[in-house]
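The structure under discussion is supplied below as structure tokens; questions concerning it will follow.
The complex appears here without one of its protein chains, the remainder shown in place.
Entry: subunit A
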Amino acid sequence: MKLPILLSACALAVAPLSACSLTEDNDSGKNSSNKITVTSTDDKCEVSAAKAESGRISFNVKNDGSKVTEFYLYGEDGLRIVGEVENIGPGITRDLVLTAQPGTYFTACKPGMIGKGIRADFTVSDSGKDVTIKGVDQKTIDTALAQYSSYVKDQTSQLVADTQEFIDAYKAGDDDKARTLFPTARTHWEGTETVAESFGDLDPKTDLREADLEPGQKWTGWHAIEKDLWPPAKGYTAFTPAQRVTYADDLMANITTLNTRVQTLTYTVDQIANGSKGLLDEVATGKISGEEDIWSHTDLWDFQANVDGAKVGYETLKPLLDVKDKALSETLATRFAELQKLLDKYKVGDGFVFYDTVKEPQRQELSDAVNALSEPLSKMAGALTL
């Protein structure tokens, strides 16, 4: 399953994050009367009203021209971008929603995406409503982003160490030790899985399941070794010691590459938020059904690691979300706790029971808790970037 976190609606369809109004408070998100339609053609920018009342304003921008266009709301100085919507193809309609204080602004369409655009004055009068921005300061955002970066680096460095120990045991033929280390080493992979998956070349080499193979595709990585350690009773030829070395070293090389790459990786708020949601999707699609670790049945270690990773994402963004949407933040905290309580029922020592002992009604209970968390989690990115 590929969930490239580097793609995000905010970055693609709307604007760079800084302009995604992260520093603004959300109100209810419901429509007010401030709905303005904009028609952008190759030489005109028709805005249905030149004024609005302070508060939430939505611009419905239709591109009636032949070129790709953009729409901007600039501040009084004509430089500060209050809000923007990019990449509007011919014939396409996009919405720009923002909160505006009383003041003087400029609207601008940019057919062809170049130049100063076709500008017009825009006035926001005082509605009397409190539109004070209870924003998050840049320092809080920077802190969160730095924290997440550290978390990923920490996880991958542990992944390198634990994988080394795992392949050493495996190469040495100490299968019992290797079987013990398999789920715990993978924990660090699973906790940051969406980051690893954003490298399109590393994920298939490292984490492909047998069922995912295309005809003729060579199977490498965790799960090939997993099958060798927990071989099916019939029809399987164990790896030779030489093959073991090949598979183990290949896995190690890819993990090392991952570790190198994350050292310079930076993140945006929406990437972290979507990454958290993506980790829960991993649980819902692979772990809950027992398809991830079909030979070892160590799915619950992966499950827990995905949840832990998602929770780190949430907690990293919590100072922001508490400002932007406190109710959503509280729901997420509750749902994470409820899911953890369920997972705890399957804990044995430092690990878990094997997933083949978890029967349908229990799996359904876990699935319900994952759904209960995933649904509000899917709203986190939008709540933060609106």
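In this text, a contact is a pair of C-beta atoms (placed from the backbone, for glycine too) under 8 Å apart; a residue touches a chain by one contact, two chains touch by 3 or more; residues count from 1.
Keep this in mind: contacts and distances are computed from a predicted model.
Colleague: Out of "Deferrochelatase", "Protein-methionine-sulfoxide reductase heme-binding subunit MsrQ", "histidine kinase" or "Glucose-methanol-choline oxidoreductase", what name does the UniProt record list for the absent chain?
Modeller: Cross-referencing UniProt, the chain left out corresponds to "Deferrochelatase".
Colleague: Of A:Thr37, A:Ser58 or A:Ser157, which one is in contact with the hidden chain?
Modeller: That would be A:Ser58, which touches the missing chain.
Colleague: Can you say which of A:Val97, A:Val136 or A:Ala185 touches the chain missing from this structure?
Modeller: Checking each option in A:Val97, A:Val136 or A:Ala185, the one touching the absent chain turns out to be A:Val97.
Colleague: Against the chain that's been left off, what residues of subunit A make contact? List them.
Modeller: Against the left-out chain, subunit A lists 8-10, 13-14, 20, 29-31, 56, 58, 94-95, 97, 270, 331, 335, 364, 368, 371-376, 378-379, 381-386.
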